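Complex shown without one protein chain; remaining protein chains in place.
Now for subunit A:
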C-alpha cells in the first residue's frame, strides 16, 4: 500500500497540537484531523479490480475523505486508515472496477 503523502504533516501536527493550549482552543495547525484514523468506523470496504480499471480518476475525484491516492501508473490506491467505506467510489466507477464488500465476514 502506498504511504500517505501527509505522513510528515501528521507527525508534526500530532506533536505540536498536544503541546500547547491556544486561546479559544483553536487548532492553528492545518491537518490535525489526519491524526484520527477514521477507517475504524467502516462496515463495508471497497474491493478493487485492477484489470477492469480504465484510470478515469472518478473514484479519486469523488472520494470525500480523500482516502484514494494515485500510484505511479495512475491506478487508484486505497488508504484504509481513512476510508470510511461510504461506497461513493464504487457508485461512481463506470466500469464496476470497485465493489463494496463487508469487511468482516
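Throughout what follows, a contact is a pair of C-beta atoms (placed from the backbone, for glycine too) under 8 Å apart; a residue touches a chain by one contact, two chains touch by 3 or more; residues count from 1.
Everything below uses one rule, namely that contacts and distances are computed from a predicted model.
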Checklist entry - What is the protein name, per UniProt, of the chain that does not appear here: "Pyruvate synthase subunit PorA", "2Fe-2S iron-sulfur cluster-binding protein", "ABC transporter permease subunit" or "Hydrogenase"? => result "Pyruvate synthase subunit PorA"
Next on the checklist: Under the stated touch rule, tell me which residues of subunit A contact the chain that is not displayed.
Outcome noted: 18, 21-28, 30, 32
